[in-house]
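Every protein chain but one is kept in place in this view of the complex.
Letters A and B name the chains as they come in the text, with residue numbers starting at 1 for each one.
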Amino acid sequence: MNLEELRKKRPLVHHITNEVVMNFSANGLLAFGGSPVMAKEKEEVEEIARVAGALVLNIGTIRKEDIETMIKAGQAANKTGVPVLLDPVGAGATTFRKQAVQRIVKEVDVSVVKGNAGEIAALADIPLKVKGVDADEDGDAVEIAAEAAKRMQTMVVVTGKTDVVSDGEDFTTSSRGTPLLGSITGAGCLLGSIMAACMAIEKDKKGAALFALEFYNKAAERAETKAEGPGTFVPHLLDELAKAYD
Amino acid sequence: MNLEELRKKRPLVHHITNEVVMNFSANGLLAFGGSPVMAKEKEEVEEIARVAGALVLNIGTIRKEDIETMIKAGQAANKTGVPVLLDPVGAGATTFRKQAVQRIVKEVDVSVVKGNAGEIAALADIPLKVKGVDADEDGDAVEIAAEAAKRMQTMVVVTGKTDVVSDGEDFTTSSRGTPLLGSITGAGCLLGSIMAACMAIEKDKKGAALFALEFYNKAAERAETKAEGPGTFVPHLLDELAKAYD
Partner (left out) sequence: MNLEELRKKRPLVHHITNEVVMNFSANGLLAFGGSPVMAKEKEEVEEIARVAGALVLNIGTIRKEDIETMIKAGQAANKTGVPVLLDPVGAGATTFRKQAVQRIVKEVDVSVVKGNAGEIAALADIPLKVKGVDADEDGDAVEIAAEAAKRMQTMVVVTGKTDVVSDGEDFTTSSRGTPLLGSITGAGCLLGSIMAACMAIEKDKKGAALFALEFYNKAAERAETKAEGPGTFVPHLLDELAKAYD
């Protein structure tokens, strides 16, 4: 992953995403070096997805009519080789959500699925109890990532105390970051946006995902040293995302 | 109200709320110790409301189709004894809004209604002039709270320079806080989320409401001492909400 190249190209990342985190995701992606576009009208999503560097589908506040829109955008992205990142927010919380995201995975060729253990388990039908969308999950994240990647035949990123990237065959873990990431909304969603931007530049999906994960967690660690709590953590995290680390 | 218990249980607060404040409400509730879920698809709201610790209905950016969704969620909450907090944002601003919120109050058993004097007056058909959703209101807040509580037979919280909690029989006032709360959007909405989280833990509704009010206002007072204006007030308020006060 070449960060300088990314910041020069400023890849367009098309988001059909959740309303809670739109502003934070956009500012975080801008800070990192990408160019966010958030468009969700069915009539225009294909036109945007087609020319984007990557597409993010995040079901955090999905409505019934959005399923079709996400599929249209996803299929348009697939046709022109635009990588698609799926964030199955709260997939285990309701039947509607689980069915929605399973339908998306079936109809769209998703490059990477990123979520917490509970969300990934629900999506891939691996039994696990879920509590809310921001809750920490028990269970073996490595096992869930590997099993889900096999079942869905795609790369899977499970976030949590330990983050896991797996393509079904091998896996890499990372235990960086800070608990403050769990105390703000949209921390995982923004990681998804940054990962998508990396995939727009770097063909090696796993390399892109790991770079995004490490960069994001390092930025969070540095932001933590400047923050006095979850509130001041947010602007500092955005500041740190705009910097370069080696 | 036992704050330690709340922070241990992290009650799930289901929001069907206004798009302007979603991020701020979610971050504020997370800081305080709750677990926000924002879902608004009609097909899934019953499933979530049923298992939530509390339900917040906030009409700030309501659309026609949301009325039905809010009623479905509210009735599901009622069936399992989940407390419902209603925030009638801008209820006096339009006929549509007033009718929407009056219909919700009629069809859902609301545990507490929280708003400024103008909003509460409009909802309860007590004559008063309203200007905008963030405007300070004149009028006797105590009188409005008591009269509205009687008419709607529920607990009413009127926020303003003086905050009033009334169940129609007696009332309690609080004059803490800072004018900075009036200079940011969603300060009242976030108070509602925190109040709802307290009601998820504490059966005594009035005790829960008063605890939330006092805690929130104290946090705001402390944040004010660190802020240089309304912009820096926001992250400091979120930091303070994450702390413990005695």
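As a working rule, contacts are C-beta pairs under 8 Å (C-beta built on N, C-alpha and C of every residue); 3 or more make two chains touch, one makes a residue touch a chain.
Here the structure is a predicted model, which is why all the values come from computation and not from measurement.
Asker: Using the definition of touch stated at the top, determine which of A:6, A:22 or A:181 touches the missing chain.
Answerer: Answering carefully, the residue with contact to the hidden chain is A:22.
Asker: Decide which residue listed in B:61, B:75 or B:102 touches the omitted chain of the complex.
Answerer: Checking each option in B:61, B:75 or B:102, the one touching the absent chain turns out to be B:61.
Asker: Give me the subunit B residues in contact with the hidden chain, please.
Answerer: Residues 18-24, 60-64, 90, 93-97, 131-135, 183-186, 227-232, 234-235 of subunit B touch the chain absent from view.
Asker: Can you name the residues of subunit A that touch the chain not displayed here?
Answerer: Contact residues on subunit A toward the absent chain are 10, 12, 19, 22-23, 26-27, 30-31, 35-44, 47-48, 234-243.
Basically, only the chains that are shown with their structure count from here on.
Asker: What whole-Å value do you get for the distance between subunit A and subunit B if each is reduced to the mean of its CA atoms?
Answerer: 31
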